[in-house]
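Below: the structure, in structure tokens.
Partial view: only certain chains, each at its native spot in the assembly.
Chain IDs A and B follow the sequence of writing; residue 1 opens each chain.
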Amino acid sequence: MPRIAAFGEVMMRLQVPGHGTLVQSNRLEYSFSGSGVNVTAALAGYGHNGALITTLPETPVGEAAIAYLRKLGVDTSLIYRGGKQLGMYFLENGFGARPGRVTYTDRLGSSFNTAEAGNYDMVALASRIDVLHLCGITLAMNEGVRNQMKRLAAEVKSAGGKVVFDCNYRPALWGADGYAKARPHYEELLELTDLVLMNEKDAQFILGFGTGEYDRMAQLKQAIPEVVERFEIGTAAGTHREINADHTHSLTGYIYQQGTFLFSRKLTFPVYDRIGAGDAFASAVIHGELQQYPQQQTVNMAAAAAMLAHTTQGDTALFTESEVLRALSDHTVDVER
Amino acid sequence: MPRIAAFGEVMMRLQVPGHGTLVQSNRLEYSFSGSGVNVTAALAGYGHNGALITTLPETPVGEAAIAYLRKLGVDTSLIYRGGKQLGMYFLENGFGARPGRVTYTDRLGSSFNTAEAGNYDMVALASRIDVLHLCGITLAMNEGVRNQMKRLAAEVKSAGGKVVFDCNYRPALWGADGYAKARPHYEELLELTDLVLMNEKDAQFILGFGTGEYDRMAQLKQAIPEVVERFEIGTAAGTHREINADHTHSLTGYIYQQGTFLFSRKLTFPVYDRIGAGDAFASAVIHGELQQYPQQQTVNMAAAAAMLAHTTQGDTALFTESEVLRALSDHTVDVER
């Protein structure tokens, strides 16, 4: 059975319950998440072993994070301890026309982002990994983390493993001239990537591909093949999201391999918790590829998993394959008893 | 004033608050319900005396159940004490495409389902009942309960009372070949029934009537008169439910008496808590019949009561007649002050 690992930060999510604001409330609900957490937990839910590679402080908060990851089913045996704190973010839910708000604390001072160059034994880690998941959010942190990320990807490749890279470009993290700053790092990682999660915006704005078309779909169909060819990537996948006037969202998934695009149906649904849906999509694509499912099935399941992630409390969607298949079969079902 | 009683089990409902799952949460909200509870409480809300005939354990949990029933307005003076425990079920709310989940504990070991044949003084009970409500869920339990149920129905009939029977067929309770197992028991009870709650699916699958038509409405119009004639039942009533793409539900009520079908308007509404809506419909039909309202009014009120039950937290809908009439008048009303 393939050994899957993700390299990334664990964030503490501090959410105002219900629909109040930080000014109005005096209570928070906390959980621990992050792109790597979400992906390894989702893959654990599909029956794989998913280990997280990260660094957490030796404090009661760090202990709570590890216990929470264990509860999610994440393999915590590759977690290093050190540093002083976790990155945190506060979440205030929106309602209708009132958008939700996310307030970050200083991520750059976290145990993960301040770990020294020699913190991880990259060679030993690479020998324990068949598939490595990396994320563009981690790439935005700082030079130290970027180097660790590239080093680990290179070691995994040279040990015969595969690399999954989710572009996940976040403008707020890269700042002014962000695309220009980000491009060389994205290019460096894409050279090592076997499966990329991206869409035409990433291709255009970060990498400069496919800019000639007006329509999103045309842009996608032009840009993705160019990216895949340029960086010799096996598979690309991603989603188009639309936000509808009635506050439902619609998602369409695509997968591209060997010159062929396959698309899921467009799924439309109400949204309970938006965060983590991209990771749910990525996880299901990885699962489908590992199981060698037909690609149409993979992209269908991935879109359904992303839809389900919108209906789930918390960043981390925990579903079995049968629950995803059932959502895919698209019956509006009554309560079962 | 007629004396109404229901014979049935009290279940403890253990619900994860909000939209989390049992894995995610560490809190439950509990209440006590059951078809008989819901019907007698609803009739109490309409101003009748509704007594529950059941058996509850002499434990703190049993005390809590009785106190809760009293709060609902149920007459608890016909409740027997004995046995060891209540049936329980866990409820996880769904959201959008994610269905809710119900997990039962062992109902068959409950005080109600293990009560011995001689537990109830059937003759004495029958002498205190004008209208007896029975439910197909109880019929699915075990041979002992079925016998008690039939015995009580027969005693009530012979003492001059009326029997209401809600078919409420639950596939999970009857298991494989469920319809075949259930049929003789349903037939036996329908022989004693004055008012039946059912729809064409019950008629077809349990009793084998009305199978020649394709359309639900045609099936209903064929099957119900056949059932009513065959078992010499005074009145039949029931609902058609549709689950819409936007996750609203639609309900249409029917009532059939002396060869005539009357239908309510189709009511469409968002759903807060699905459980107990059928009992709200049944209760309002019983209320309308007891008050000798025109049948069109009865079926209209029953559909409105079922709609309101979907907007109410918990299994047990508590409304006054004026609240139901107001919902029926179908204004979308602003908050009142």
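In this section, a residue touches a chain if its C-beta (ideal position, glycine included) is under 8 Å from a C-beta of that chain, and two chains touch if they have at least 3 such contacts.
Here the structure is a predicted model, which is why all the values come from computation and not from measurement.
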Query = Given 2 shown copies, how many make up the whole thing?
reply = 6
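The working rule: only the chains that are shown with their structure count from here on.
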Message = Between chain A and chain B, what distance separates the C-alpha centroids? Give it in angstrom.
response = 46
Message = If we count contacts the way the header does, which residues on chain B are in touch with chain A in the complex?
response = 18-21, 23-24, 89, 94-102, 104, 170, 172, 241, 243-245, 247, 274-275
Task = Over in the complex, which chain A residues touch chain B? Could you list them?
result = 71, 267, 269-272, 307-308, 310-314, 318, 326-327, 332-337
